[in-house]
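One chain of protein is taken out of this complex; the other chains stay put.
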Amino acid sequence: MKPVLRVGLIGSGFMGKAHVFGFAAAERVFDLPFRVELAVIADATMAQAEAARAALGFARASDDWRSMVADPDIDLVDITAPNALHKEMALAAIAAGKHVYCEKPLAPLAADARAMADAAEAAGVKTQVGFNYLCNPMLRLARAMIEAGELGEIRGYRGLHAEDYMADADAPWGFRHDPAGGGALADIGSHALATAEFLIGPVATVMGDCVTVIGSRPDGQGGSRAVAVDDIGRAFLRFANGASGSIEANWLATGRKMQHDFEVWGSKGALSFSQERFNELHFYSTDDAPGRRGFRRIEAAPDHAPYGRFCVAPGHQLGFNDLKAIEVAGYLDAIAGGAPEPFNFRAGLRIQTLVEAIHASSGARAWRDIPAG
Amino acid sequence: MKPVLRVGLIGSGFMGKAHVFGFAAAERVFDLPFRVELAVIADATMAQAEAARAALGFARASDDWRSMVADPDIDLVDITAPNALHKEMALAAIAAGKHVYCEKPLAPLAADARAMADAAEAAGVKTQVGFNYLCNPMLRLARAMIEAGELGEIRGYRGLHAEDYMADADAPWGFRHDPAGGGALADIGSHALATAEFLIGPVATVMGDCVTVIGSRPDGQGGSRAVAVDDIGRAFLRFANGASGSIEANWLATGRKMQHDFEVWGSKGALSFSQERFNELHFYSTDDAPGRRGFRRIEAAPDHAPYGRFCVAPGHQLGFNDLKAIEVAGYLDAIAGGAPEPFNFRAGLRIQTLVEAIHASSGARAWRDIPAG
Amino acid sequence: MKPVLRVGLIGSGFMGKAHVFGFAAAERVFDLPFRVELAVIADATMAQAEAARAALGFARASDDWRSMVADPDIDLVDITAPNALHKEMALAAIAAGKHVYCEKPLAPLAADARAMADAAEAAGVKTQVGFNYLCNPMLRLARAMIEAGELGEIRGYRGLHAEDYMADADAPWGFRHDPAGGGALADIGSHALATAEFLIGPVATVMGDCVTVIGSRPDGQGGSRAVAVDDIGRAFLRFANGASGSIEANWLATGRKMQHDFEVWGSKGALSFSQERFNELHFYSTDDAPGRRGFRRIEAAPDHAPYGRFCVAPGHQLGFNDLKAIEVAGYLDAIAGGAPEPFNFRAGLRIQTLVEAIHASSGARAWRDIPAG
Partner (left out) sequence: MKPVLRVGLIGSGFMGKAHVFGFAAAERVFDLPFRVELAVIADATMAQAEAARAALGFARASDDWRSMVADPDIDLVDITAPNALHKEMALAAIAAGKHVYCEKPLAPLAADARAMADAAEAAGVKTQVGFNYLCNPMLRLARAMIEAGELGEIRGYRGLHAEDYMADADAPWGFRHDPAGGGALADIGSHALATAEFLIGPVATVMGDCVTVIGSRPDGQGGSRAVAVDDIGRAFLRFANGASGSIEANWLATGRKMQHDFEVWGSKGALSFSQERFNELHFYSTDDAPGRRGFRRIEAAPDHAPYGRFCVAPGHQLGFNDLKAIEVAGYLDAIAGGAPEPFNFRAGLRIQTLVEAIHASSGARAWRDIPAG
C-alpha cells in the first residue's frame, strides 16, 4: 500500500488548476511513490476556496493559508498565489516542515529566493519550482545527446522565448509591469535561461540589453501609468565550459505564441527546436553520409522517456498539461528519495540571479560575472 | 449537487487506460453534468482486474463482465475489450439499459454494427464510439469554416491516414491481419473516412483499391501465416453534395507515425491539415489582398473551443490524451441530454459501411454506391 | 574548337523565351559539346519575329516556319508553337533531318505522338520533350537512392500535381479546355505521371477518376461555353515492378501554385518531396539509430550533380529557369552522342499514352492496362 501525500494548495486560479491537472494526470500516468490526497485548498475568501474545492475535488477549503501551512495533516504545500507572496508562504511552510512546490518565479528578488532556498535546505524539505518546459521528453533527449557527445564539442547556442501577450499597447498596466520582478526577461526570459543552462551548463558571464518599448499603459482609471520594465530583454552569454551564446526574451513579438526555441551547434552535429512544435527535435549529424545530411525531424515516441507513459505509439504528441504531469511525477520521486529534485529552490534562485545580472549589466552597459552557485 | 455517473469498464489495456485518463481529465477540465464514479473494472482474470483496479482507482474489480453489465449500480458500460467481443458485450449492456461507450471499430462487420446501433436506439440508451481525432479543436474549426462558407463552394478533398507500424515484414501475424475486419483500411482508413464525412458530408459512391503488400508473416511458431488484408487501401470518393475526393490508408508508410492529413479546396479558400502537427490548421483565402495571399498557419488557441478549457493562453498545445478528454465530455453532455451524441453507434456503423463498400469495390474492381443512413 | 549547333526556334511566347534562357544559361553553366548559335526565330508575323529576334539575340527572323525547318543552315528545330501544330512542324523538321526539341505535350493525341516518335527514330535524329521537373538534382538524387536500394524494396507511391490557375470559374474558356488534349490530367497530371515513372518505373495498369467541376466558362462574347475536360484527374496505379500508387492532377487547388509532390515508401526508407521547396529532399531511413530516426531535410548542394555547375556552395538554391538549362545541356550531350536522350519523343508518347489510358479508364469506370513501350 502506497503512502499518502497530503497536498495543501494555495491559489485556485489558472496555475492552481494546472497543478491539480498535473497531480491528477501524474497519478494515472505514472507509478507514483505516493497516493496523492487533495486535502485542502486555500484562497483569499471562503467563497472562492469552497467553489474551488468543489470544482477541483479537494477535501476541505480554507481562507487562512497560515493555518493550512501549519496543519499537521498536510505534507506538501503548493503555492500558486501571486509572486509577491511566495516568500512569506514558502518560509512559513518550510518552518512547519512541509515540502514546498512553488510556481515560477520563485521570488521577484534573488535575495528573497536565496533565503527560501537556504531555509529549505536547512530544514531538509524537498522543493520544486515549476519550469515545465524542461520536462519535455524532447528537451531531455537534447540534453542526453549533448552529454553523450553526439554533437561533439559544443561551440555555440542561441535561445529565445518570444510571445505577443503584451503587444497591445492599449492593454492595461498590470503586476507584470512592476519593476520589482516584472518584465519580459523575468517572466519568459527565465524560461530561455533555464533551457540554456539545462542544455549547456552554467552561464559564467552576461551582457544584457533590456529595452522598454511601450513606456506607459492605461491605468484602468482613465489615466496612464509609466512602465519601466523591459519589453525585450537580450543577453550575450559565456558558459562556464567556454561556449558562447545568446538569449532573447520578447513579449511584443506579434504573431508568436510560444516561440521558446533554441539552436545549438557542436563540432559534429547540431540541434534545432521550437516549442511551437514541441514534440519534435531536429538533429543534424556529420556522421551521416555526404550528400545525405540534413536536419532530421525526430518525433516524440516511446523511445523518449517518459513519452511512453502517456502513449504506447509514436507521434501521437504530448500537450502542455502533460508536461505538468511529468513535472509533478519528478518532484514526488524526489520527495520519496528516489531521485534528486528536478528543479528545486536553489535552481529557482539561480534563474533569478541570472535575470538580475542581465538587468544590472544592461543598466550598467557592461558585462557582468554570474556568482557561482 | 451533480448526479453521479457510475462507470463499469471492460478491459484494462492501453485503450482502457486511455479511457480512464479521459474520464479523469474531463472531470477536471470541463464542467461535466455528472460526477464520474469509477465503479467497477472487469478483466479476464481476477488478478488482472484487481491490479488494474488498484492502479486506475476503481472501487471494485470483477472477472465477470456479464454480471457487471447487469449490475444495477452501473450506469455506463465502457468497452475496450478485443473487437470480436464488442457486439456481445454491447448488446448485453444495452439490454440491461446501460449507456455504452465502445472503442473503435464498433464491430468487424457492418451487419453486427447495425444490430448494435438498432438495439441502442430501440432501448433509448446513449452510445459513443471512440473517434477522437474528430475532437480536435482544429478539426472543429475546419468544419465550422466550411459550413460558414469561408472556403466558398467545396470542390475537392484529399484525405490520408498513414503510419508505419506494420512496415516490418518480420513482425508477427496478429489479430489486425485477420480478414474479418482487419487491414489498414479498417484500422486507420476508418479515421480518414470519419474525417472526410465530418468535414464534407456523406459519401455517396466509392471506388476502392486495396492492396496486400506483405503476403505472409511469421506465425510465432517458426512458420508463416498468410495475410489477406490490405496494407494499403485507397478510394476515390463522390460526396452526396457533388464534390469528389480521395482517401488513402497505409500502414506500411515507413517514417510516418501519424500522417492523418487532409486538404480541401473551395472556390474561395482552402484548408490543409496534418495530425503530425495537430494544433495547427493552414488556411488560404482569396479574400486576402493580391500579393499578400498564402496559407496561414492558425495555431490552436482559446478562440477555438474547447481549447480554452485546457489552457487560457494560445499556442501551448493539446496532446493526444486531451482529445480523449474532449471525447468523454461530449459523450457525457449527450447522456445528460444537453447535446446530440458526438459519434454514436449509428456513426460507427456508417464507417464500417464505408469500409465494407470500399473493400467490395476493390474486389469487384468497380464503383459501389453507399447505402444511405 | 567546339562545333556549332545552329538553332531555329518556332514561337516567341513564354516558353520560347524560357528555351532561349535555357540555351544561354546552359552554355555558360555547362561545358557543352557545342557552341550554340541562335540562328533563326520564326513567328506568325514578320513583325513579331523581328521583335523577338532583337530581344532574344537571334541572327535572323522569319515568318515562315516551313522554310526555316528546311533551311540547311539549321541543325536543331525548337518548337514552342501551340500544341495543335507540334505534329506538323516536328514531322517536317524530322523529314529535313533536323534534331527536334518540342515543348510538352508532344501532341494532344497519343497516335500523333507515336507518329512523331516513329519518324524521329527512323530518321535517326535526336529528340527532346520539355519535362523540366525531372531535371531537378533532387529528383535525380531520389531516383539514384531508389536504384541503389537505400529505401529497400519499394512498396508504394503517392504523386501529385496541383495548382490553382483554373480555380476562378469566371476565367474565360481557353484552349486548355478543349477536349482534344486538354484538362488538368493532360496539362499537369502529365508531370505527375512523368515523375512517377522516372522514380518507380513503368506503370502497368491504371484506374482513372476524372472530374469536371466547372461545367462551363465565359466564351468572351457574353455567352458561355461548355467545358468537358477534367478539372481534377486521379488515378490508381500498378507499376510493372508490382508496387502500387496513385497520382492526382488538380488545377482547381485554391492556394496551391506548384504542388508537384511525391512520397515513396520502401521496406527500409522513404522519401518525401514538394516542388514548393524543390531544393530539398526529405529522407527517412531505418538505418538510423532507434530514437534518432526522422525525415531528414537534405538541401541541394554540390554533392547533387549538376547543382555544383551553378554554385560551388551548398544551400544557395536553383530556380525554375536553371532546370531548363539542365534540360538543354542533357539534350545537347545526347545530340553529341555522349549520353542517351533524357526525355525523347518516345518518352513523350509514353506520357500521352498514360493520360489517354486514364481518361479511357475513367470513362469506362474500369481498370485499363497500359500498352508496353
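Letters A, B and C mark the chains as written, and numbering starts fresh at 1 in each.
Going forward, a contact is a pair of C-beta atoms (placed from the backbone, for glycine too) under 8 Å apart; a residue touches a chain by one contact, two chains touch by 3 or more.
A quick note: this is a predicted structure, and the numbers were derived from the prediction, not measured.
Engineer: Thinking of the whole complex, not just what is shown, which of C:P82, C:G97 or C:G319 touches the missing chain?
Structural biologist: C:G319
Engineer: One chain isn't shown here. Among C:F34, C:W65, C:F310 or C:F345, which residue touches it?
Structural biologist: Residue touching the chain left out of view: C:F310.
Engineer: For the full complex, which residue in A:G97, A:G255 or A:G363 touches the chain that was left out?
Structural biologist: Once the missing chain is taken into account, the touching residue is A:G255.
Engineer: Just checking the interface: what residues of chain B touch the absent partner chain?
Structural biologist: 141, 280, 282-283, 288, 290-299, 301, 303-304
Engineer: I need the residue numbers on chain A that touch the omitted chain, in ascending order.
Structural biologist: Residues 151, 155-156, 158, 164, 167, 169, 207, 209, 211, 213, 231-232, 234, 236, 244, 246, 248, 250, 252-256, 263, 265-270, 272, 284, 286, 293-295, 365-367 of chain A touch the chain absent from view.
Engineer: Determine and list the chain C residues touching the chain excluded from the picture.
Structural biologist: Listed in rising order, the touching residues are 14, 17-18, 20-21, 24-25, 27-29, 31, 55-57, 163, 165, 256-258, 276-278, 299, 301, 310-322.
Going forward, only the chains that are shown with their structure count from here on.
Engineer: Between chain B and chain C, what's the gap in Å when you average each chain's C-alpha atoms?
Structural biologist: Chain B and chain C have C-alpha centres separated by 42 Å.
Engineer: Could you grab the centroid distance between chain A and chain B? Build each centroid from C-alpha atoms only and quote it in angstrom.
Structural biologist: For chain A versus chain B, the centre distance works out to 35 Å.
Engineer: Which parts of chain A, given as residue numbers and ranges, touch two or more other chains?
Structural biologist: Where chain A meets two or more other chains at a single residue, that happens at 299, 301.
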